[in-house]
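The structure appears right after this line, and notes come after that.
Left out: one protein chain. Kept in place: all the others.
Chains: A, B, C and D, in written order; residue numbering restarts at 1 for each.
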Amino acid sequence: MDQEQLSAGLSARFPGKILGVDTFPGTNGRVRFDATVASDLFRSLRDDFHFTHLTMVGATDWIDHREVFYVLWSDADRRYLILSTDLPAESPVIASAVPIWPSANAHEREAWDLVGVKFEGHPDLRRIFMPEGYAYHPLLRSFKIHEPEDLEVKVRSD
Amino acid sequence: MSGQAPETSKPLPRTTPDSTPAGDLPLAVVGQPGVPFVEIETLRAREFIPAAKEALSSLLKEQAQGKLIRPVFNWAGRNSLFPLHWGLACCAIEFAAAFGARWDAERFGVVPRSSPRQCDLLIVNGTVTWKVAHKLIALYEQMPEPKWAIAMGNCATGGGPFRTAYSVVPGVDKLIPVDVYIAGCPPRPENMLDGILRLEQLIKERGE
Amino acid sequence: MTEMWVNMGPQHPMTHGLWNLRVRIEGEIIKDVEPEMGYLHRGIEKISEDRHYNEIITLMDRTCYVAGLSWEHLFIVAAEQALHVTPPERAEYIRVMSAELQRIASHLMWYSAFVQDLGLMTPFLYGMRDRDLILDLFQSYTGGRLTYEYMRVGGVRSDLPLGFTQRCRQVVDWLMDRFVEYDQLCLSSTIFHERCDGLGVLLEPEAVAYGVTGPMLRSAGSRRDLRKDRPYSVYDQVQFDVATATTADVTGRYLVRMEEMRQSVRIVRQCLDWLDDHPGPVMADHLPRWLGAPYAPMGNESYLLKRNYPTGVGLSMIEEPHGEAGAYVVNDGGEHPYRVKFRSPVLINIWAAKRYLPGYRVADIPPIMGSVDVCVGECDR
Amino acid sequence: MSATPEESPGREEKPFLWVTRPLATAAKQFVKSLWRPSTVVYPFERLEDPKFRGEVAVASGKPIGVGEIWDNYRGVHALNINTCISCNLCAFSCPDVCIEMVTVPGGDPKHPKKCPQIDYGKCSFCGFCSDACPEGCLSMTTRYELSVHKREEMVYSPARMFEVYKSKLPMNPIRVERPANEDQILLDPPICIGCNACSRDCPTQCITMLDIAKPTAKPGEKLPKRIWKEPVINDSDCVRCGTCISVCPKDCLFWGTRQ
Partner (left out) sequence: MSNVSLYSVAYTLSSVLLGALAHLFPAPIHGWLISGTVVTALAAVIFAAILLLASMLNTILLIWYERKLLGRFMDRRGAMHVGYAGLLQNFADGLKLFRKDTVRPGQADPLGFWLSPTAYMVTSLVIFGLLPISTGWNGGSLPLTLLLALVIFSFAPLFIFLGAWASNNKYSLIGGMRSAAQMIAYEVPILLAVVAVVVLAGTFDLNTIVLEQRNYWFWAPLFLALIVFLTGMLAEMERIPFDLPEAEAELVEGWNTEYGGMLFAFFMLADYLRALVGSILVVLLFLGGWTLPSYVPAALTSFPLAGIVWFMVKTYLVFGLFVWVRASLPRIRTDQLLRLGWMRMVPLALLSVLLAALVVLSHCLPLIGCVPSMGG
């Protein structure tokens, strides 16, 4: 299945919700979709298009919005597919992919921990790297890294 | 249990700036970008070090006062340093390589033990994050006196390439007293052995 | 006997790094596990946003400290795609050769750690001893033992030294003999089979669903290997077989990794032959000024505005020793990447412990987790 | 469902006491290493010793050689203060920001001579600085012992690195590959005010200020306020350190390729 077929098939199933399919070297393309159909799209991709592996879930903070991208792999085509959707920066919420691909679990926890994207329907959306209760999402552009000299570390009295 | 930080039950004083998120968030929350969210006060390093010194000096007074006995114990102590078997990051691989066939740190009587109760040398071989800082101090406290610590590699010495990151302790000497620093990223096994020999020299000079 | 939770980690001989495995046990039977990560989270993705492309390579070596060159390769492929740079073919061959040598070194490190988990003390030292020879090779052309800083956007740092190919052939020949010895120490021992057969079984459909990759997936009979399925660099020019097993257990993973080392030797030999016959440049002809970190990464504001460099997104997935690693690099036209995201195979492989650990005994945890090949650096990043 | 331990496909019954093969292998190694194990007795022998520099001998019972590869190791820096031109390239290229340019005696008051001071507590030994050094005065040696009692002892001043240089350790002989067509420094002539800053601060003195023709003002037009000189860069001497770009008050110099 090449990019055109995929694009046509997806557009037919989700009219108006597929915002575009860009070419991306080495993959089946980069599908931009509307976040409202996320759950159905994932199910359709797995069941109808045989994208059985979910390889990567990540998020990027573009200041005015946040982009969530998924990388899928199809054993039949031996090609990757990139999904990408934009979420508003005020309420970055999208349906979780865990019911469809269990491997999304750790990836989505990581995206929540570092970029602060909420995944609805995730069974256990806790922080994965930072300790529970940490107040920030460090990979947001507004979170500035520092020079250690600025650290207010209480050095031992000795 | 070994490897577990003690539960901090009582709330401890906070020393963070005003921009702390308000409310009764858990202890680890305090802090803002650039300020560690684990307070050193909670780690009891402050009370610990004077107490340790006192214990050490009393020990030496009681047991090894004689001029004959003390050098013997000093010789024994410096020639049988058991490091804690704990791999943190990259330097742990070189730490393991130093115990491999080519360098064989056991030649100097350096045998890694897994339980901190049986160790007298903590080799911090890698990046220490704020999340693991509690455990590091707990492990150091679980080691019986006399004990020493080596900061191996740049991450332990001063944060290394990651010292600008939000989650990394810029230097393990903020948490525990360090006797010898080894530079390198990571240090070669020879460099680590050199650090251990230098520590032996240091123990000899101090006459502990 | 009542149930209890046991914390295995962060300081525990089994973990081989900083992570914590919480285990709920009843007697000696594991009921439930809960892996806890993040003790070595060093914010590499954040630091990368503040560094030049070539300076990120120094971080890559430390991200996965047992497979530094593989991770350099991973990042370089993504960065070159994002920056529209093509390296010369000789550089690609050197990269493939380095990555395969690194695969052998990483698998030897795994072997050492794994047999130590089983209680075998001697092969640990054999593995470390033989790994040192590969590190010596690395040192001869990169200058580092563990952190190489060798690959650059557009090529590699330097060409191979004189006589390198000869020496490398000697070492891999010697290693081929050692692999036989490793098998004698492990596979020929009945106790090894008693300890490892049928442990940590994760069959293929589940492995796919849980996102498990690498030797763990191939031990379940899958033939998925990105070097074959989606050849990057010059993997389509070399001949090798994909190592698989059918048992999906600890022994299967052992067999897959051993066979992979032999196949890597095969690839290394082909690369060495090619490199002997094709001298040439190892660095791209022309690079934008600001791409080279050693070459004065400078410019002022108006220069940055004047420069109009194409933007792009790079995605690379490579077959790293631990599994499939991925890098996603967003180039917004600046000197620094806008966003770098890595996929760590180890994170997912550990994550699936919820699936493959319960039901076994406490004594089985070390061999099972040892067969996963944990590298916490890349797991936590 | 995952298979239970009992029904895994790879399980087969094997005789239990069959352990002779590993015992034999261990015994073989024991006999081999009786005479000479592969250990390097470190403080007394070193891998960089000449006796280990022969062939790559790899088995125990033979010397463990690493071949003629040792010189490439990236260890402590050696600095030749005399040839350092204070171009700042090492400090700029350092990814860990561990190099600080400190003043050393030898410069004139207007242009103090600055040489790198390296904090080994931060240095990651990546070699970017020595790769970047245009004069080859900062290079990495094979010395690796760097353990100290106090954190401050890790900072190596230029004088200390000069001592390392004078100890004649083997230097890193790797030839670093650079792109064949490197970018050059170009001038945006209309903006230039001819202030001489670039020529003054150029560490290699490869910029000369040349007179240019003064245009005649048309009626009603005001000539820009400038000295009628323009920098001309001698490409063969230029080390591409970018000092001129950073001192240029009008940002009229930039990197580019000359068509």
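Keep in mind that, in the parts below, contacts are C-beta pairs under 8 Å (C-beta built on N, C-alpha and C of every residue); 3 or more make two chains touch, one makes a residue touch a chain.
Predicted, not measured: the structure shown is a model, and the values here were computed from it.
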Item to check | Chains still shown that are in contact with the chain withheld from the display | outcome: B, C, D
Checklist outcome for this item: From C:Leu118, C:Ala353 or C:Cys379, the answer for touching the chain not displayed is C:Leu118
Next on the checklist: With the missing chain put back, one of C:His107, C:Arg195 or C:Arg381 would touch it. Which one?
Outcome noted: C:Arg195
Item to check | Interface with the undisplayed chain - residues on chain B | outcome: 1-3, 55, 59, 63-64, 72-73, 75-77, 79-80, 100-102, 104, 106-109, 113-115, 117-118, 120, 142-146
Checklist outcome for this item: Hidden partner sits against chain D at residues 16-17, 19, 22-23, 25-27, 29-30, 32-34, 37-39, 41, 60
Item to check | Hidden partner interface residues of chain C, rising order | outcome: 4, 6, 8, 12-14, 28, 115-122, 125-126, 129, 185-186, 189, 191-192, 194-195, 361-366, 370
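As a convention for this text, only the chains that are shown with their structure count from here on.
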Checklist entry - Using mean CA coordinates as chain centres, what's the chain A-chain C distance in Å? => result 24
Next on the checklist: Rounded to a whole Å, what is the gap between the Cα centroids of chain A and chain D?
Outcome noted: 38
Item to check | Chain centre separation (chain B, chain D; CA means) in Å | outcome: 31
Next on the checklist: Residues of chain C that contact two or more other chains, please.
Outcome noted: 38, 41, 43, 46-47, 50, 58, 62, 126, 129, 145, 147
Checklist outcome for this item: Two or more other chains are touched by the chain B residues 101-102, 131, 158-159, 161, 163-167, 171, 173, 185, 188
Checklist outcome for this item: All chain pairs satisfying the touch rule are A-B, A-C, B-C, B-D, C-D
Item to check | Interfacial residue positions of chain B with respect to chain C in the complex | outcome: 1-4, 84-90, 92-94, 96-97, 99-102, 114, 116, 126-127, 129, 131-132, 135, 139, 161-162, 164-168, 185-186, 188
Item to check | Residues of chain C touching chain D in the complex | outcome: 51-52, 54-55, 58, 62, 122, 126, 129, 133, 136-137, 139-145, 147, 149, 154-159, 161, 163, 167, 170-171, 174, 181, 184-186, 188-191, 193-194, 197-199, 201-203, 206, 245-249, 251-252, 281-290, 292-303, 306-307, 355-356, 359-360
Checklist entry - Along chain D, where are the residues that touch chain B in the complex? => result 37-43, 46-47, 60, 64, 95-96, 119-125, 144-151, 154
